[in-house]
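Apart from one protein chain that is not included, each protein chain of the complex appears where it belongs.
Right, chain A next:
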Amino acid sequence: MASIYLLLIFLPMIAAFFILLINNSSFRKAIVFLMSAILIGVALYSISQGDKVIVLSHSLNSALEYLITFADYFLLAIIFLIGTKLKNKLISLLAILQFVLMFVFEFKVGKLDVENVFFVDHLSFIMLLLINIIGPLIAIFALSYMEEHEKHLHLEKSRQNIFFTVIMLFLGAMNGLVISNNILWVYFFWEITTLCSFLLISHDQNEESIKNATRALLLNSIGGLSFVIGIIFMYYKSGTVALNEIISSQDSSILMIPIAFLTLAAFTKSAQMPFQSWLLGAMVAPTPVSALLHSSTMVKAGVYLVLRLSPVFIDTWLSKIVAVAGAFTFVSAALLAIFQSNAKRVLAYSTISNLGLIIALSSIAHRYAIYAAALLIVLHGVSKALLFLCIGSIEQGIGSRNIEDMDGIKYKMPIVAFLTLLGSVSMLLPPFGVLITKWIAIEVSTQNIAAMLEIILGSAFTVVFWTKFIGKILSDGKDRNKIEKFEFIKHIPLMAISILVVLVSIFLIQFTNMFVVPFFKSSFARYSGVSSTNIKELYVKDFFGFNPVVFFGVLVAAVVLGALIYRWFKPKRYVPVYMSCENSDNFGFRGEKDKVVSFEFKNYYFETLANEKTVTLVVNVLSIALIAIMFGVILK
């Protein structure tokens, strides 16, 4: 029984080893497809087993214990060496500090026995679904993307084996992170994801990518150090390092200090302000990497940790500050997204913004806030995976990731343009679920007026940058030549993810009943403020009267009706745009001496009001202040 959980962690890692060893394209393809099928199968099987606390045989447990302890030090040594190689003393220093603290801690307290190796509940299931369905689909997409990518780079020797090795390692580590019960193990997998993201961001090995990867490593090392301090405090405050014991702990007040440090670690991993710069820098990596980092791995580890620890600290002053800090990231990242014309940066800021919302929701003491937080992890994951892969395809198609160059993309690359549209609409409009979580966020945040004001403003900003983005994808362009060819290995993963985007939103309530409510019941049972009303299954009327099926029904009806009306109004005549009757065509007018003057219109980026740099500076200062307040609150 325990073996399926071990499989989830170690199978991708073994596959990674073989991919590294055998640098052969068809072998790699076979392994990626095989692993995808196995991972999805195993994940679904483990979910069918229900909530579990896994005890391994004594010998296996201690073997694993030694293995992971050793590997952990090894990992820190590698990060130290990378630091010295990059001539970045800070990274090396942070690695040494983690090493020493960890070593002294483990030496002093001796062997930390955690009998229950794996603690698998419905929150783990949600994460497993995300990691093992979206992750492999991105990997399959990357097969075709990376070939094209390397063609552009004119490499003599393919480095794809390293790329896919890291991706497989990443998926294994993420699985480990979400099912481990021993927080030291969580830390180990946490550090692997840091290393993996460093390797993936620096994949192209040019100056810019190495620089950005270094920044990612540095900021995540700060998080790593914070994590270690959190663990040590946790042990001395509660006498345990087992997650399931911590979250059922009766006295939350003594745990405030460790929770604050772990939350800070989560902030770095989820790229919350002021740590957002590493995720933006990560844009230089090949697009499947961005898709992976933003949807099913890396940044989701941070919000997972906050949501996991939420039962311990919810409705304390600490949680109120965390909610304000998360909501602050929500509003400021949305504001920064308005200034962006680079599609990937828009998406990156939108991710940061949504992660902020998830963190805010995770720390608001309200049943629906927790529901919405868990739902948003999934909804955001699927939509963002789709959007990044689409933007990657567009970039390879038209050679630019600037939104201003996407005029007429609906003619040039109809399939991808349509899927991009679906992805961005799912982040903004009803009846898709992301809107519902925003709606819940405003209604529940009335408990915390500062967070609420931030969410109100952020909500308006979100509408602005998404509308600009969608408007551009739908706009007319001069060049209407279709350049898109259907490629099985590239388009099938895209379509699969877009089907998931729609399905998750249609079955939002069923999904909540199946996964989120049980998680809430088991984790928040002891917390009376949240669960005072007896928790039953979620019926339609409980969800603020929102029924996705009805809304999708109205949508379908409207489309059918629209088609009929279209037949009725069928345009009889197409005309050029109005240019005071001086058109040459849709893209120019006759000027002096009938000379054709072409015009173009660009989106507003509000450069005259403010720019990204100043706003970033202000936002960073404010968010550092918030973090200082967060730590100030817990000091007695």
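By our rule, a contact is a pair of C-beta atoms (placed from the backbone, for glycine too) under 8 Å apart; a residue touches a chain by one contact, two chains touch by 3 or more; residues count from 1.
Keep in mind that, in the parts below, contacts and distances are computed from a predicted model.
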Quick one: the chain not pictured, UniProt calls it what, "Respiratory-chain NADH dehydrogenase subunit 1", "Type-4 uracil-DNA glycosylase", "Binding-protein-dependent transport system inner membrane component" or "ABC transporter permease"? "Respiratory-chain NADH dehydrogenase subunit 1"
Among A:3, A:206 or A:446, choose the residue that contacts the chain missing from this document, as touch is defined above. A:446
Residue among A:122, A:320, A:472 or A:490 touching the omitted chain: A:472
By the document's definition of touch, the residue of A:62, A:84, A:400 or A:586 touching the omitted chain is A:586
Taking the entire complex into account, which one of A:483, A:499, A:565 or A:596 touches the absent chain? A:565
Among A:37, A:104, A:556 or A:577, which residue is in touch with the absent chain? A:577
At which residues does chain A meet the chain that is not included here? 407, 428-430, 435, 439, 442-443, 446, 449, 452-453, 456-457, 459-461, 463-464, 467-468, 470-472, 474-477, 544-546, 554, 558, 562, 565-566, 569-579, 586-587, 599, 601, 603-604, 608-609
